[in-house]
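Okay, handing you the structure first.
Showing chain A:
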Amino acid sequence: MTAQSDVSPVTTFPDQNGRLMRAALLCGAGLLIAVAAPFALYPVFLMKVLCFALFACAFNLLIGFAGLLSFGHAAFFGSAAYVTAHAVKVWGLAPELGILLGTAVAAAMGLVFGALAIRRQGIYFAMITLALSQMVFFLALQLKFTGGEDGIQGVPRGLLFGAIDLNQPLAMYYTVLAIFVAGFALIWRTVNSPFGQVLKAIRENEPRAVSLGYRTERYKLLAFVLSAGLAGLAGGTKAIVFQLASLTDVTWQMSGEVVLMTLLGGMGTLFGPVVGAAIVVTLESYLASTSLPVPVVIGAIFVVCVLVFRRGIVGELLARLPRR
Partner candidate 1 sequence: MPDGAMTKTAMLEVSDLHAFYGESHILHGVSLEVRQGEVVTLLGRNGAGKTTTMRAIMGIVSKRSGSIRFQGKELIGMAQHRIPRLGIGYVPEERGIFSSLNVDENLTLPPVVKEGGMTVEQIYELFPNLKGRGTTQGTRLSGGEQQMLAIARILRTGANLILLDEPTEGLAPVIIEQIGVAVRALKARGFTIVLVEQNFRFASTIADRHYVMEEGHVVDMIPNDQLDRNMDKLHAYLGV
Partner candidate 2 sequence: MSTILGIPPQALFGQLLLGLINGSFYALLSLGLAVIFGMLNVVNMAHGALYMVGAFVAWLLLTYLGINYWIALILSPIVVGAIGLVLERTMLRRLYKVDHLYGLLLTFGLALIFEGAFRHFYGVSGQPYPIPEMLRGGQNLGFMFLPNYRGWVVVASLVVCFGTWYAIERTRLGAYLRAATENPTLVQAFGINVPVMVSMTYAFGVALAGFAGVLAAPIYQVSPLMGSNLIIVVFAVVVIGGMGSILGAIVTGLSLGLLEGLTKVFYPEASNIVVFVIMAVVLMIKPAGLFGRER
């Protein structure tokens, strides 16, 4: 057998095109639904879903594509919420600038945490991120600007780009949708980029990647920073939507919740975290008005997921679907 000069990538990946088509269709359909949704569903609820979906996607970038389980992602989410809330409320920054600032701070924290944590893998990594995020929690409790137990309240939504009044529910909703789509697109691009390839290789076999000349810590660090920054983007946006930032966002329970969303939806799938976030948020708001104890139900879902559907909902669907 000789190498044919016309061997094209298409023949090497017979299902690549089909997959792309399907993904594009799915995205289009999803977007249509998202645009129409606020006319059928309660917009604040939808915005919450979107914020958490972005948060979960950011988290999934690490666990699903770099194989690193962070158990302290609330630190980035919550810190960004505080920074955005403070910047908008106290310094009077425009909402878009506030969110950007929150994102930047989260990314910077990601750099510091990442530098410490990526020296270990697996369970160690999880424990270290958990402990570091706990430090952030105590700081948030103590720093003056976070308002302790009260949090930062009454954050004005303000005017987007000085023109669009975010107090209009639909304006706010479409802004959040735009932010989510941008974040999601960035994650998609990252996963399917030269960088994403190296990340995958590192996840698969790190010593081999090193022997090929990759300074693997830098790649993992970049992934960590990206993930932290995107989590921050979600946190900052949430602060504007709910007009508040509170301690809840930096607790380790919040870190656990984002793990649950991702696990439930499907780790390492692009859409899994979105589905997971939607389910968890819906469930939380539904359970709020029943007499079922919320933590027990959440815990039970965790257990069931881990025991019987480790691939998550989307992962399970993908596995059932024919490969072509």
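Keep this in mind: contacts are C-beta pairs under 8 Å (C-beta built on N, C-alpha and C of every residue); 3 or more make two chains touch, one makes a residue touch a chain; residues count from 1.
How were these picked? Simply put, all candidates are chains of the complex that A comes from, given by their letters.
From a predicted model like this one, the values you see are computed outputs, not experimental measurements.
Student: Looking at this complex, which candidate touches chain A: 1 or 2?
Tutor: So the candidate in touch with chain A would be 2.
Student: Applying the document's contact rule, which stretches of chain A touch candidate 2 when the two form their complex?
Tutor: Touch list, chain A to candidate 2: 69, 71, 116-117, 119-120, 122-124, 126-128, 130-132, 134-135, 138-139, 142, 252, 256, 259, 263, 293-303, 305-307, 310.
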